[in-house]
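All protein chains but one are shown in place.
Going in written order, the chains are labelled A and B, and every chain counts its residues from 1.
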Amino acid sequence: MPDLIQMKEISKIYGNGIYANRHVSFSVREGEIHALVGENGAGKSTLMKVLYGLEKPDSGEILINEKPVTFSSPQDAMKMGIGMVHQHFMLVGSLTVTENVVLGYEPMSGIFIDHNKARQKVMQLSESFNLKIDPDIRTSDLAVGLKQKVEILKALYRGAKILILDEPTAVLTPQETEELFTQLKSLKKQGFTVIFISHKLKEVKAISDRISVMRRGEMIATVNTQDVSEHDISEMMVGSNITGKIEKEKANPKESYLEIKNLVWHDNNKKAVVNGISLTVRSGEIVGIAGVEGNGQDELIELITGLKAPDSGEIILLGKSTNGKKIRQRRKMGMAYIPSDRMTLGIAREMSIENNIISTKLDDKSIYNTIFLSRQKIKSLSKKLISDFNIKCRSERTEIGMLSGGNIQKVVVAREFSSNSKIIIAEQPTRGIDVGAAEFIHKKLIELRDNGCAVLLVSADLDELKKLSDSIVVLYNGKITAYIDDVSDVSDSDLGNYMLGVKKQSDEEIGRAYNA
Amino acid sequence: MRSKTWWFNIATTALAIAISLTLAFIIIFIVSDQPLEAINSLLLGPLSSVRNLGTVIEMMITVSFTGLAVSIMFQAGQFNLGAEGAFFLGALTAAAVATSLHLPPLILTVISILTGTAVGALLCFIPAILRSRLNADEMVSSLMLNYVALYLGIYILNNYLRDPDFGMLASFRISQEVKLTQFISRTRIHTGVFIIAALLIMAYFFIYKTKTGYSIRVVGQNIKFANYSGIKVHATIVISQIIGGAIAGMGGAVELLGMYERFQWTALPGYGWDGVIIAILARNNPQFIPIAAFFLSYLRIGSSIMARLTDVPYELITVIQSIMIILITATALLGRLKQRMIIKEAIANGQDS
Partner (left out) sequence: MDRILNLVFTTDFISSVIRVTTPILFATMAVLMSERAGVVNISVEGAMLISSLMGVVGSAYTGSAWIGLLIAVLSGIVYSWILAVFHLRLNTNIVLTGIALNLLASGLTVFILFLLTGDKGVSTALPSKVLPNVSIPLIKNIPILGNIISGQNFLTYIAILSVFVIHIFLKRTRLGTYIRAAGEAPEAVETAGKSVKSIRQKALIISGALAGCGGAFMSMAYLSMFTKDMIAGRGFIALAAEAMGKGNPILSFVVSLLFGFADALSNNMQLLSIPSEITRIVPYLVTIFALAIYSGRDLTKKKNPI
């Protein structure tokens, strides 16, 4: 039987000059679950955006049922039965589930949208595919797992026969992931074709029929799932035999650098998003924070860095209270911060690399000639950091927005790590960047720890957390549900249970996060 | 080495100017019975006499002030359009001080200019503080403030400064000794030219070489990043707007003392808006302000000569300059070319990772 989808020699170059896809060929059979794997930044999402009509390829062709097609918009792709569930949900928060599902294809009565009919259709769909959901609730009020169901319903409503899911499990707990997999398998039984993007090998092994591996914008291989081991896939993904371990000594924590006591913060709806968190990070250790997205991690970091002010509780940096102090004063006290949202928080996109480097060093006399900024001194500082951190660029005056994601993150890291800070807050430090850059940043973090820094690491990537952290704190619903002092000793399913709030340690055990 | 972006900005500006001038010629051909004469006086009129060229320089002084003022306010990412009101009130204040205080001439001149400067600073401070403390949109509040400045100014002129013996609504006469010296014969070019020259040089160093100037640029480029970096965002915004307002106010005072006998504006003179155009032409860079100011003044004087000698009205130029700035901000104009260049460079540099 011929392949349902054939993508031939697809190339896509982004505005910043990066090859996202380089002569990629990819094909999918009807009725299979096909996993597309690769490290972050390998080009998986781009390839799927091309297939869904969101990106136009610079070269190459797409055949569906052996007929060449060109998609200039998602609508064209939908007509061919392709639906996509994006990594970041594409829902309009103020619209209801029904309105979101039918968006773009509303049943009408006269000039008005026929809400009753729309609602009925959504109900029918949700029952026939066993995707239970309240059709009248606003999607902004839905939990993550349910939002994903709305996205799947949206694709099915549009008549999709081929479903593309972009990293669907990234935001799900292990239990929600199980549920999703059951649904995908039942869809497969009903004749649907599923393309499943992931970089989590266990999941891929568990659900797919075939696997295609991408690396650095190129297609490496397509294999039958049953013929390969996780280890084999991993090797294809990273190109060498990396086991995911990193060389590091056992931590030797000393005095406490960052102390958080009973921290509480409410959002505009009076919900306690951070609800009484206490923890300590000491000199010479890395404390990791685990949790499903939206359980208070972002807010906790904003409170620690001074982007938000707590409603009660205290944060102590190097023995001094931070009450009323803003990020500026906290930086002076010895804090450095790698933000997760590096493009909007961490850089000024249209400024040069050197201008992005000096932003936190304005009080440093060494970049001035008397009162004026010294062009020469800034240049030599920038050149030094560019070579120390292996940043690939034409010159220190290149606009930072022209660099690739990994190199941008290296600039951010170079700036933050070169400020002689004692406390490093690292939020998703390697999300979306290439393996090489990630490895580099990991090594630097360990190096800083060994030099006596206190590191607080937040990551959605459990592997990264386990690899780097000396201890892990799990957040659920604004509270700590577990403190894990021996990271080598914890299983993913235990972590998952803590992350979901299914299991919770005793108060005494949790108290160790602060008192250990 | 200049960045690629820099060259693209230059090219876009040049293209925008070329397109809008072409459009101007087309309009002239459509509406005029003497198109060649009109185009000739538009393009060459300013060079036809020392007097005309002098007028260009006079106007260039004026709009350099407001251009610089607006560009500093825009650098901080604030669309504060209060330069218009600041200029107007700066001139009015200078007139008030110069006609009512009795001080030695040179001292009175300096005090007149400084009070005008202070009032301008105050006016542009209001939208800034409303934005930074209350998050009120600075563009709307500054536009409203311009109207407030206008009517308040007329009220003050009418009730406190008016010379009852003069035929029209105007202030008392400013004594000759207090005025800025016009030092080139057959023109009205005055010593304000040295003030603006000094200001432009200072502004260049301020914006590119000082901590505050750098902070202003960062705040303008990405306010969240500025705050994250530990830059005092509120203070930076407020300072930049005060500086901008001060320069506009000073511009008004210098204009009045350099060019006029009395204060007699009963409408906003529009130089604040010219400042916006110049800031956009110069892309907020102080070093390009004089070039942009010269260019705009040249076109203005050219078109007023054209209006005098032919049947094409002066307002043609306001139409053309608007089109010009729309085109300049059209990043997509050369966007495709830029994209192609970047890709070519990326391929030449090999895969980046």
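To be clear about the criterion, a residue touches a chain if its C-beta (ideal position, glycine included) is under 8 Å from a C-beta of that chain, and two chains touch if they have at least 3 such contacts.
These numbers come from a predicted model, not from an experiment.
Student: Name every displayed chain that the left-out chain is in contact with.
Tutor: A, B
Student: Of the residues B:15, B:43 or B:130, which one touches the chain left out of the display?
Tutor: For the chain that is not drawn, the touching residue is B:130.
Student: Pick out which of A:2, A:93, A:294 or A:319 touches the chain that's been left out of the picture.
Tutor: If we include the chain that is not displayed, A:93 is the one touching it.
Student: Contact with the hidden chain only, please: which chain B residues?
Tutor: Output for chain B: 31, 79, 81, 130, 133-137, 139-141, 143-145, 147-148, 151-152, 154-155, 158-159, 223, 227, 233-234, 273, 276-277, 280, 313, 315-319, 321-323, 325-326, 329-333, 335.
Student: Given the full complex, what residues of chain A touch the hidden partner chain?
Tutor: Counting only chain A, the missing chain is touched by 52, 54, 73-75, 78, 84, 86, 88, 90-95, 99-100, 103-104, 106, 108, 111-113, 154, 158, 267-268, 306-309, 326.
In this section, only the chains that are shown with their structure count from here on.
Student: If you average the CA atoms of chain A and of chain B, how far apart do the two points sit, in angstrom?
Tutor: Using C-alpha averages as centres, the distance is 46 Å.
Student: Residues of chain B touching chain A in their complex?
Tutor: Residues in contact with chain A: 1, 3, 5, 205, 208-211, 214-215, 217-218, 221-222, 224-232, 339, 342-343, 345-347, 349, 351-353.
Student: Which residues of chain A touch chain B once you look at their complex with the stated criterion?
Tutor: Residues of chain A touching chain B: 13, 15-19, 22, 216-217, 305, 307, 327-328, 331-332, 337, 339, 344-352, 355, 358-360, 362, 371-373, 392, 394-395, 397-399, 402-404, 406-407, 434, 436-437.
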